[in-house]
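Yeah, one chain of the complex is gone here, protein chain that is, but the others are all in their spots.
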Amino acid sequence: MKQLLAILVDGSVYASWLFIISAGLTLIYGVMRILNMSHGSFYALGAYSGAAMVGWYFSTGSVPWFSFVALIAAALVAGISVGLLVERGLLRFMYGRDEVVMILVTYGVLLIMEDAIKLIWGVEPYFAYQPYTLLGRTKFAGLSFANYDFMLIGVSILIGLALWYGLNRTRNGKLLRVVIHDREIASALGINVARIFTITFLIGAGIGSLAGALTAPGLSVVPGMGIEVIVLAFAVVVIGGLGSITGALVGALIVGMSRAAAVHLYPDVELFVIYAVMGLVLAFRPQGLFAVANARKI
Amino acid sequence: MSALLKTVNLERTFGAVTAATDINVELNTGEVVGVIGSNGAGKTTFINMVTGYIQPSSGDILVRGKSIIGKSPRDVSLAGVGRSFQVPQLFQELTVLENMLIAFGFSVDRKLSFLKPLRSKEKVEKAHAVLREYEIEQYAEEVVSTLPQGVRKLLDIAMAMLAEPGLMLLDEPTSGVAIEDKFLLMDTVMAAVRKSDAATMFVEHDMEVVLRYADRVLAFYDGRVLADGPTQTVLSDAKVQELVVGHHLDLSENEASTSKESAHVRT
Partner (left out) sequence: MKTRSLALLFVFGLVVIAGGLLLPQWMSYLFTIAMGKGLVVLGLVLLMRAGLVSFGQGLYYCVGAYVAGMLTQFVGVTDILVIMLASVAVSVAIAAIIGLLLCRYREIFFAMFSMAFSMILYGLLVRNQFLGSTDGFNVANPSLLGWTPGAEASSDLVLIVAVFLVIVLGAVAWRYLKSLSGYAGEAVRENEIRLEYLGGSVFRVVYVKYIIAAGLAAIGGTITALVSGHVDPEMAYWTTSGEFVFIALMGGTAHVAAPIVAAVLFEALRTYAFAVSPYTWQMILGFALLAIILFMPSGLWSLVERFQNKKARKTS
């Protein structure tokens, strides 16, 4: 029973983390049809800027609670500015190209960003544990949980709601959905698709960086952390259906719970379980659970 | 003797839309059938079902007495049903000859060889012979994407005919082809088709083409078969004229006798 509770909680925490990471990835794909491999690097960027900012912040001896704001601000600033650079400086010249070519392009961006991060922040690990320990722990049912992890769940729900609201209730959000459905029609309707693309990429990059920053306090920030993440994010996004935020949520839950179960019951197959689940879903529904409609063109 | 093609109460719906319903058609060897109807009338849906591209919602399709329901386009092709496309489906970045050789390899040889070169002297000659028959031999070394629509249509049809299908379905063979070239194209195609004794069904919007080449006409309207009979009869039918053809078609004796003659030329 205790183990079940541990699995559920761990699974939820992991799922929240996965959702925050994957939401940006799936959004960018849905709108721009680009599977952004460099998403992992934005995650790392957020983690490094956030951790560095927290480190500096606490050295100034300011109010501890505010470090959260500093953390988030640093990540968003870093993510959005680099995102702007990547989108305006490179991607916008490549729209309309084959999807696989875009993977290769974003792979190039990933490689560049990985080394750029190393050059800026070095290869030694960063620790930004203060926000994590600041929130304390909760004990119940004989288990001990970090409150920071619960906050993560809260944040992911917030982000989910914000995205839902943004896409369904705001004018810009509806424009985004039109573009997701059919880029050509959207363009023919007079929608400024290029601007939509920029906004989308910035949102995706921003959320990605935010994910990194929020994760940083819970672990050590090291080179290569982005690369491990992209593989997981991809599994989540594919299970949920490329382009679907709801899909990312459901996918995150499925992967999160499966992984938590594996970690507690049979740790050796952790990564295997995630991909086995992905394989299982794809075997029955090759387009994912909540695939975005794709008009047939023959 | 079972008909070459027989559809029984064929129906296809897409959600609330009934694309085709109550389609009962029989086709025999050697027949040349024109399929007419305005856009959305169900013609292409019909062809897509008969070639296995989509599955009917209900009803049956029998080729030589055997049902092809559930079969993939590949299996249907292997069962002797050939098809050309409204938008020619070709290997765009390869040359006409390469397209032909690949078609030969899959339709005729049916063996996925690993080391035997595709371009053997013998095969190249055979391919050239077919290209000659369709009067596009001079384009053999050209890359398909650089060629005009008429040539691409002919290649598309030539490739489909290689397997010597018993039933050949041509989806708008003259669409996109310049008016002055339409008859030339159809002459070439029908000559090749008549040589092989295949039954042919072609979807057409150009009534002059239908008049000239079809002995029988299937008129589609609103997902149903409005009329099915000899060309002259169907095209002069009041209903058909009202809903499909319009009243301006010149069904003078000249045209009629030409098409009757061409119908009887076959042996």
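Think of it as A and B in the order they're written, each chain with its own count starting at 1.
Methods note: contacts are C-beta pairs under 8 Å (C-beta built on N, C-alpha and C of every residue); 3 or more make two chains touch, one makes a residue touch a chain.
Computed from a prediction, not measured in an experiment: that's the story for all the values here.
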Considering the complete assembly, the absent chain touches shown chains A, B
Sole contact to the chain not displayed, among B:M159, B:M201 or B:V234
B:M159
Contact partner of the left-out chain, one of B:A3, B:L78 or B:A140
B:L78
Which of these touches the unseen chain: B:I54, B:I102, B:V124 or B:L184?
B:I102
Per the touch definition above, residue among B:I69, B:L118, B:A140 or B:L184 touching the missing chain
B:L118
Write down which of A:L104, A:A141 or A:L158 is the residue touching the left-out chain.
A:L104
Chain B positions in touch with the non-displayed chain are 51, 72-74, 77-78, 83, 89-94, 98, 101-103, 105-107, 109-119, 159-160, 162-163
List the residues of chain A that touch the chain left out of this view.
35, 90, 93, 98-101, 103-105, 107-116, 118-119, 123, 227, 231, 234-235, 238, 267-272, 275, 278-279, 282-283, 286, 298
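One rule holds in what follows: only the chains that are shown with their structure count from here on.
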Between chain A and chain B, what's the gap in Å when you average each chain's C-alpha atoms?
51
